[in-house]
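Step one of this worksheet: look at the structure below.
All protein chains but one are shown at their positions in the complex.
And now, chain A:
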Amino acid sequence: MAKLILLLLKLCILFFVVHAVFEDQVGKFDWRQQYVGKVRFSHFDTQMQSSKKVLVATESNVFAALNTRTGELLWRHADKTGPEGNIDALLHHAQDAVLVVGNGRMLRSWDVNIGGMNWEILLDSGSFRSACLVGQQGTVKHVAVLKKTVISVHYLSNGHQKWIENLPESEIVDYQTVYSGGNGQVFVLGIVPHSHITIVVYSMEDGEIIKQVSVEAPWLSNIPVSCVVVDQGMLMCVDSTTMSINTLDLHQQLQMTQIPLQSLGLEVDPDFHPSLVSHQPNPAQKPLSEFFLQLGPERFLLLQLNNGQIVTLRDFKPALLASFATTGEKTVAAVMSPKNKTACSINLFSADTGRRLLDTTLIFTVDPNGGKPERLHVQAFLKKDDSVGYRVMVQTEDHAVTFIQQPGRVMWSREEALSDVVTMEMVDLPLTGTQAELEGEFGKKADGLMSMVLKRLSSQLIMLQAWIAHLWKLFYDARKPRNQVKNDISIENLSRDEFNLQKMMVMVTSSGKLFGIDSKTGGILWKRYLDNVPSNAAFKLMVQRTTAHFPHPPQCTLLIKDKDTGLATLHVFNPIFGRRSQVTPPALPQPILQSLMLPLMDQDYAKVLLLVDDQYKVSAFPSTKNVLQQLQETASSVFFFLVDSSQGRLSGYRLRTDLSTEQVWEVVIPTEVQKIVSVKGKRPNEHVHSQGRVMGDRSVLYK
């Protein structure tokens, strides 16, 4: 069922009642939204001045190009789902984008203008470590792929292998990074953890090993995490145990020079793992000699390596994110720092001096219902007066991508959490005043003839009033000029239409973000990002109270269960506005095995939710006296069945009046014989409660 919903949303959404059967009905009753997934790598295509696209590679194995003006998809290519289609690396040069796919299984090159593939080759087996573009004398013509045991260099034009070499001593040394500085040499860095670094230098022409050196480094455990290459082949590694930066010249490879952070007047925040960020704008040239050092969750430093000495250019405190960007000959550093609780400001600083560039402030408002910013991608360009202008793409925790222009105008925003919808419910919209009046006639005890007549008359008068008001509004709107009439759906004036066709689609995504989407237009009416959602979570959405019971607000409950520990949390909210409900859900200290919604209603018409924990005790939500009393009366006819697929055990329980359970039956299916793959119960909104099911050929299947 979840897979069906996922597929439905991933491909297209047609309005659920009317299918576009005739070509002129297309777009009238349906809408479609395409997503790509959580962005893993992104590169701006700055090849030509007029090119306006950004290439993204996502966690959902999709490689896509987005139009930077509107945020619309230009094209996207979805590979197989699963680890075989996983995108490991994205390298971009001019018109080509090179992808390493499937843990080093394949190397593909795409033409980003057309959206078609240039070439694809199968790489030899071995798990992927790193890849880089290899340039020589200003041009980039090759790509190097480093795997666990081999390194191979391929031509960028057609993918053919130039040479492939086994890495020496690959069973002892863990080779982790490959680097090329543009002088025809390929450096492969490997590490024996807590012992030494091995540097192997290959010549790009034929793969001959020019040099192979080991350098002592007992403090280092992982190269890509702690080290970067800066300037003319200087390896900088930061070590938190000794509070120092160690440098090593890759060309000379003598010994690591240790520069303690205290000599620069710096110290690392406690319990924080410092990291370095460097920038190589052109793979055929050396990287910048400036780099960022992150000493704390909110502290960045711009440092420069100058003749073997580290100079502090600027200290950014507080700073959330920092990133480099290059345009033409100028390189800038963009730093995002928090301004107040709801907004952050992004500023540009010149990379070689650390001076702040004037007129480059951009305000980014953090949505309280969204996540915190996670990554920053900067697109810099030269303005007419030779100053640097920029636009920034901010990726937040809730998988949303926002593209912002100076001075803070949001150009477009994509909610990529919607690419992975786990479950959804369609909730009726609230009744209008007149509809509520009509409903008021039913369901109440008959008072007497006179009162019924009076009630009828009064409701007809109210309806007449509403109709006249509607006519007046129509007339008034027709007289106003067209552009002043606002016709957008806002959450305040949502109400049911004539046939109850327009509903609120409440969607729960796997990243823990909830959306309320209008079914008529597909617009997002409200969104809410839940914190602390475990990454391996199962969701179940239940509508406890619909909009049909007027003074009581509608209520939806979301049960979030961590699959590993079994602990669950309840999130109760109003599905029309997305706000948290006033009702506080019970705390659930025990792992929950099963949840069950009964048709029993509380006094305020909320259906009762039963939760079975692993001690086989049942808790009810809402747990008022009325509900407990009703449960006690009906306890003897409430049964559960629980399935433990790892042991192959099905057991049936019955509820006792004190809300504990007793086992009634048990069936064991031995796991050596057969394994339980999935269990399906009746659909929760199934109306037919019969023992038989009608098949397509009108015969009835009995169980």
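By definition in this document, a contact is a pair of C-beta atoms (placed from the backbone, for glycine too) under 8 Å apart; a residue touches a chain by one contact, two chains touch by 3 or more; residues count from 1.
To be clear about the criterion, contacts and distances are computed from a predicted model.
J.: Quick one: find the hidden chain's UniProt protein name among "Endoplasmic reticulum membrane protein complex subunit 7", "glutathione transferase", "Auxin-responsive protein" or "Phosphatidylinositol-3-phosphatase".
T.: From the listed options "Endoplasmic reticulum membrane protein complex subunit 7", "glutathione transferase", "Auxin-responsive protein" or "Phosphatidylinositol-3-phosphatase", the omitted chain resolves to "Endoplasmic reticulum membrane protein complex subunit 7".
J.: Using the touch definition from the top, which of A:254, A:478 or A:677 touches the missing chain?
T.: Here the residue in touch with the unshown chain is A:677.
J.: Which of A:596, A:628 or A:659 sits in contact with the chain that's absent?
T.: Looking across A:596, A:628 or A:659, the contact with the absent chain belongs to A:596.
J.: What chain A residues would touch the chain not displayed?
T.: Interface residues of chain A facing the absent chain: 20-24, 26, 74-75, 77-81, 83-85, 105-106, 108, 111, 114-122, 125, 540, 559, 563, 593-600, 630, 633-634, 637-643, 645, 675-684, 686, 689.
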